[in-house]
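One chain of protein is taken out of this complex; the other chains stay put.
Showing chain A:
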Amino acid sequence: MEKTTVDHKDNRFELLKELLLADDRKDFNILRDEYLEREKFKVKVAPVVDEKIEDLKENFPKYFGKTITETIKIQIRDSQDEVVEALYPIMGKLVKKFIIAEITKLTESINQTINDKFSISQIIKRLFKGKRTDADDVLQEVFEPIIEEVFVINKDSGLLAGNYSRGNIADKDMVSGMLTAIKSFAKDSFSKDGQDIEDIKFENFQLSIQNFKTIYIAIATSGVISSDFEEELLDNINNLAEIILRDRSYLTDEEKLNSIIQKTLIKTE
């Protein structure tokens, strides 16, 4: 009797399950069918997709190259500022690279000079050299100062009395005349209390002018002019002027004057 009661209970439970879960079961069956369909589709489609991807990888430039180029062109045309901003750091890097290369060359040259300077013989020489600094020495050797032109000019007339020229001046008499004119112009326009023009600088050249009673001496130099070189040059100019002014025959004998210019100022040659 008791068993009948249990069976009866089981039937009721099954009946209740059917009543309550009918909809869920239906949804479950739909989802399961969909999943199974997708799995079937995946198995069929995946090889085709893989094949297409491989094809794209291999032939991307062919399929899209033209379109991308066109797009970039349009983008550059329409967004020039942005493009410049994007390129600027790259250009900056290139310029920086060039400057670094040039500085490296210069550094190597300076290092070479420093190495030479610190050889035993040079160290001994330095012990006796006085107030000259290493920087002066290095700069002087890297950019050696050279006397390019020397003019001894009559102060009033601007006529050239004698000269030395390392290069080839087309008409040194005309240059002397114009130099005198420029000097007179500067003196007349800007000077106070008899001051006179002393230096003219242009790119690689420096023109130093030393004024004396009846003559002036103009010297064009190139390279780096150290204070030591300048001092020595000034001494030599003063010596030359003293020789000329003590013996005025130098001013009427160009050959004699040219020879003394060479001897006093261009000692190495």
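FYI, a residue touches a chain if its C-beta (ideal position, glycine included) is under 8 Å from a C-beta of that chain, and two chains touch if they have at least 3 such contacts; residues count from 1.
Rule of thumb we're sticking to: contacts and distances are computed from a predicted model.
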item	value
Name per UniProt, for the chain absent here [options: "Polysulfide reductase", "Beta-aspartate methyltransferase", "GTP-binding protein" or "Nitrate ABC transporter permease"]	"GTP-binding protein"
Which residue of A:E70, A:E102, A:E144 or A:D171 touches the chain not shown here	A:D171
Selected residue (touches chain absent from view) among A:S165, A:S184, A:S222 or A:N238	A:S184
For chain A, the residues touching the chain missing from this view	154-160, 170-171, 173-174, 177-178, 181-182, 184-185, 187-189
